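Selected chains only, in their assembly positions.
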Amino acid sequence: MKKIAVVITNRANYARIKYFLVAANKSKKLKLQIVLSGSSLVYKYGELEKNLRKDNLKVSAKAFYLLDGGSEIIQAKSTGIGIIELSSAFEKLKPDFVLTVGDRYETLATAIAATYMNIPLGHIQGGEVSGNLDENVRHAITKLSHYHFATTKKSKQRLIKLGEEKRRIFLTGCPSMDLVNSKHKRIHKNFEQEIYGTGNILNSKKPYIVAINHPLSTSTKENAINAKIFLETLLLRSEQIVLFWPNADAGNDILAKTIRDYRETRKMNNFSFIINISPENYVTLLSNSICLVGNSSSFIREGSQLGIPAVIVGDRQNNREIGNNVIRSRFEISAINKKIDLQIKKKNFKPQKIYGDGTSGKKIVKILENLQFDINKVITY
Amino acid sequence: MKKIAVVITNRANYARIKYFLVAANKSKKLKLQIVLSGSSLVYKYGELEKNLRKDNLKVSAKAFYLLDGGSEIIQAKSTGIGIIELSSAFEKLKPDFVLTVGDRYETLATAIAATYMNIPLGHIQGGEVSGNLDENVRHAITKLSHYHFATTKKSKQRLIKLGEEKRRIFLTGCPSMDLVNSKHKRIHKNFEQEIYGTGNILNSKKPYIVAINHPLSTSTKENAINAKIFLETLLLRSEQIVLFWPNADAGNDILAKTIRDYRETRKMNNFSFIINISPENYVTLLSNSICLVGNSSSFIREGSQLGIPAVIVGDRQNNREIGNNVIRSRFEISAINKKIDLQIKKKNFKPQKIYGDGTSGKKIVKILENLQFDINKVITY
């Protein structure tokens, strides 16, 4: 059996790769080795290990590297510690292949640990474009990776332009799309209870907006201002608001603090604050929302697949391939607010299968089962 | 004054960047911040700080990250520690710009520390191609870098193909070529004494071959075999042999051990073993050699500039842009030996200015003096 190691860095990252993991777990040719790491090991970010166990997935190793803080230097140092920790994990597990997904700063730690140890590396989401530090990180991972699982046709073209060998690129779509299925669209019995964190208990039969504002790592000074603009806009809304805590990027502490400050001093009775949510419930949540507001890439990916109107705010998702469901806005209270109104009026859009057809996980499993791994790649020009 | 930080990782790396450093040190608009790191801090690899002092250069910070060993995992972990250490150095120095050169594995630590802290990063030698892990590392650094100082026209074209913005690419040549000047070609009085390490004292008036065999990090198993083939070939030669110790890459310990073993058991009276050499003496050494044998990229760069015949052995420099002076050989005793004969017969070649015209250091200084640094780069397709 081929040993395939997958490093999970946080709950969003797990959602991306989950349907590959579930499919690989059933393969008779692949032996899955899951490395839990970073904020997925931190209590306050939700106990991911429990979720994995429910999905019948076993953790093979852990990697602790997430420094507390939220400044830029923390991103660098956490990545450094990540390489130390992940190389230990790979030394322990001796995988035949490492698979990684996405473009967060710590993903580069996985890529370095694997390739420096001469372990073949595969990457999902290479060739996509966006703003932020993520953009540079993603392309750097591409240049280290030996195999690419492109999520869109345009991404595949871009990988070829970047000099990657065609035989190393597979157009599979993104496994995160695999759960955007009819069965997860409908609200199930315990839904409201399962997703409950703090604040308002969501009534999913009444209209609600899903709001996520992640920090922008290349302009942390703007994060403080944007955090206020974002909350001030949401306070203008009469609908229910389902607000997510920011992820563990640089700048997240000022965003988290802003939310806490507002919560103490302002009336936010219509706000639900989400702490932890399963990938399936996340799809259900998006499916039944009247509008998505913020800068999460899921609003573009899952959003287009589901046809839910979205207002993408700021530069974080610049240049990303978008569907009809998306309009963009600057960080400005009235502009965002108007565009929310506009989008809500349009109601739902026709779903578009830009990022995958719902079988990506299985496709990648099939490819890995049959691929003979080879680390001697060359640039094509 | 703009603060420009440069990380020096080893003696070869210093030779590459030295003429930029000397020029920048004289600039009224730039303030140089030299970070000494890795094997340049290790006693046995030569005391580089003394060399810097002679060149009137001051060390602003130190970064310790080189783990002892020589296996692949060491490369990963050293890079991780490197990020921790270099981010501390940058936090201390608060540079306006970080300049890095080359493609060794630890160079990626500099690139990550700088860009994750939102410090503009410039890179020399981007767009070149070679074999080995270096190849992937170099292109990954390109994707993290905000500015590129290309060493050849083809490299510049390749950077553009890789999606880098034209306005961020400067064709400057490589500062390592700046010292390939007439004044360093002639043998000066104390030359033999200055370069002496152990073994035979070189008589530079008689014919000598310069031999360097660095480990290949992506196939460490071959390193042991190749090390013997290399030495066996050299033992066939009647000329003087100037042999360099391998650098601090993965696999270097088996190479060093092989040399030590041979030294104890075989007759190597015609071998000089170099421990430490100044960049200028290195140029003198190459200039007056009858042939260069091995897999050092300097045989291609400096070699073509000087027109010295070279036999490049193995895959380490695959795909690299070469001049007339180079022929390639597999790792095979008789093949290498015959090609050495062949090259020696040809005598010297017409020098070719592929990698720079001797003014690269000054060109880069001029560009940095006038450039307004901007970290928001986009991919051009």
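Note that the chains take the letters A and B in the order they are written out, and that residue 1 is the start of every chain.
The rule is short, and it goes like this: a contact is a pair of C-beta atoms (placed from the backbone, for glycine too) under 8 Å apart; a residue touches a chain by one contact, two chains touch by 3 or more.
All figures in this text were calculated on a predicted structure; none of them were measured in a lab.
Shown chains number 2; the total number of identical copies in the complete complex of this file is 4.
FYI, only the chains that are shown with their structure count from here on.
In this assembly, the C-alpha centroid of subunit A lies 39 Å from the C-alpha centroid of subunit B.
Put simply, subunit B touches subunit A in their complex at residues 72-73, 75-77, 79-84, 87, 90-91, 105, 108-109, 112-113, 115-118, 129, 133, 135-137, 139-144, 158, 161-163, 217-218, 220, 319, 375-379, 381.
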